[in-house]
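Of the protein chains in this complex, one is absent; all others appear in place.
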Amino acid sequence: MIDKRVATYREAIADIPDGADVMIGGFGSSGIPLELIEALRQHGAKDLAIISNNAGVAEEGIASLLRDGLVRKIVCSFPRSAGSVWFEKRFEEGSVELELVPQGTLSERIRIAGAGIGGFLTPTGYGTRLAEGKETKVIDGKGYVLEMPLKADFALIKAETADIWGNLIYNTAGRNFNPMMAMAAAVTIAEVDQILPLGELDPEKVITPSIFVDRVVSEEKKHVTA
Amino acid sequence: MIDKRVATYREAIADIPDGADVMIGGFGSSGIPLELIEALRQHGAKDLAIISNNAGVAEEGIASLLRDGLVRKIVCSFPRSAGSVWFEKRFEEGSVELELVPQGTLSERIRIAGAGIGGFLTPTGYGTRLAEGKETKVIDGKGYVLEMPLKADFALIKAETADIWGNLIYNTAGRNFNPMMAMAAAVTIAEVDQILPLGELDPEKVITPSIFVDRVVSEEKKHVTA
Amino acid sequence: MLRLSSEEMARRAAQDIPDGSYVNLGIGMPTKVANYVSDDKQVIYHSENGILGVGPSPLPGEENPNLINAGKQYVTLLPGGCYFDNAESFAMMRGGHLDISVLGAFQVAENGDLANWATNDDKFPPAVGGAMDLAVGARKLFVIMNHTTREGEPKILEKCTYPLTGMGVVSRIFTDIAVIDVTPEGLRVVELFGDNTLEEVQALTGARLLPPLTS
Partner (left out) sequence: MLRLSSEEMARRAAQDIPDGSYVNLGIGMPTKVANYVSDDKQVIYHSENGILGVGPSPLPGEENPNLINAGKQYVTLLPGGCYFDNAESFAMMRGGHLDISVLGAFQVAENGDLANWATNDDKFPPAVGGAMDLAVGARKLFVIMNHTTREGEPKILEKCTYPLTGMGVVSRIFTDIAVIDVTPEGLRVVELFGDNTLEEVQALTGARLLPPLTS
């Protein structure tokens, strides 16, 4: 009997240790696993490397992890937004390291980590500061940068609906980085709005197949999500 | 007004010239654009390079192109099946060139061509005959082969349902190579069972977004499809 | 000398968006271009987070917190639109499937180099987002920006002094005083607004301009 449900957010993230590499889904305010992040903050694991498109705004999501001093490093395409005060503060004081990655390179590096690919050649960033120190290659007169896979120990992702095997369906643009992160982490934990019995998800509509998901959790909301 | 419908299979493929590189979707008997292939055969363009997972069986699909002597080269993972007599005959007599590609490398080479990626490192085939002459790289003790993008002038694909913008939905395992090929060709032509008015496809269910599709055609079936 | 407002610049750029095209509009001024594309054109807007067929803002109370554009504004989906993940979204961009991408810029060089993601001011932490992917991928890259900085310094230069976003990527520049194409021969003026003269525009430009082709 395969049943990947976990009762609480707290339980779902309880084995994330200090120093873990953690992917967190979302783009802007969309498709972020806010409940799992709050559980992680309360859990208090330190020295985390966070891989995410943004670095949180106000006191919410990743910003709350930065505020509490739990983050050692951020791998990210767009850390600075209106209200990204905690990222800016930690960056200025030098307590958090930033690895800035162009957005399409970020999502593809995550995807190839999940797909067992050892690297890919992208024209993105060629000849720019973000390619410095990286291997390059010119093919048919076009320049490419060799980019390496980006994997993680845990992925915290957000979907709308799961079944008990862990198949996932998202809501509109809430998909964003979540499907790739599900593929790229040793342990993938999905926060969802509802969990359906087996066979009630349309198999043609499944976006993340169950093989990529280890735990699904849908506790009654405590923390308001946007 | 965007309307990618074309009235007939014949019209849809009429501009495929001699010597074209043509991707053809399908795996085994599933998800093959049989009507478009039949139209291409009647059209009679010669010296075609065909990129497809299989090379057809009996007198059907790609086998009919091989029989009629229209094929110069096949790029393929599994050309030989029970009944692949025309491939075997053309191969033996030396009139068709074969580029054999492991299946996952084939689908990923097609995908990266559509995604603007210049190459990828795969562990598949490392140390085997199919990696001979290719650039390799050892990363953390693991060997990888550098594989290059595979694009085409035309892609002939099969889906179940389209809308007039060219968004596509497939039927079960009929998806196979079709979504990647849609991305990788200069001109993508989709044979479908039905075309719906705009707004009648569930946007969460669309597998191939319209941006990858140039023409959709759904003529009444003349040619029985398995 | 005639200087267009940012609304007027957006209106001018909108004229060059063809019917039936797939278009990505960058955050800020480029987003305004959509407001001026005439109703007889059908244009499919792409949003880098994973939307094709972006529609207008939702009515108050009908916002879906998940359905935002790259600028984090609430949007809707047009009939015929669809969703996809970020890797597929950037496959569309990097793979050359977008007909036009419209971006803002700090600087453009005469060879088409673009600088729009960072200045040389290290006070702010950097952020790049999708700018570098948009720069390399679209079939045509439109830049919309004021011709000079607030201090009157030229933003069109022989060589960018700010960190590059992409090399040789810009197709056409819409400024407040002219429209200029990047061509193999160099920067070619396409249109001078109002009575602006080539000499006036040249004086505010840090690279040599070629006169409009007479048709």
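The letters A, B and C name the chains in turn, as written, and every chain counts its residues from 1.
To be clear about the criterion, a residue touches a chain if its C-beta (ideal position, glycine included) is under 8 Å from a C-beta of that chain, and two chains touch if they have at least 3 such contacts.
No experiment lies behind these values; they were computed from the predicted model shown.
Though it is not drawn, the left-out chain touches A, B in the full complex.
Remark: the omitted chain is touched by one listed residue; of B:Pro17, B:Gly44 or B:Gly127 this is B:Gly127.
Looking at chain A, the residues touching the absent chain are 1-2, 111, 113-117, 163-165, 167, 183, 198-199, 201, 203-204, 206, 209-212. In the full complex, the hidden chain is touched by chain B at residues 27-31, 53, 77-81, 87-88, 91-92, 98, 100-105, 107-108, 110-111, 122-130, 143, 170-180, 207, 225-226.
In this section, only the chains that are shown with their structure count from here on.
Farthest chain from chain A (centres taken as the mean of C-alpha atoms): B.
Chain A and chain C have Cα centroids separated by 29 Å. Inter-chain spacing, taken between the CA centroids of chain B and chain C, is 35 Å. The geometric centre of chain A is 33 Å away from that of chain B, both derived from CA atoms.
Counting only residues that touch two or more partner chains, chain C has 77, 83-84, 90-91, 93-94, 136-137. Within chain A, contacts with two or more other chains are made by residues 108, 122-123, 170, 172.
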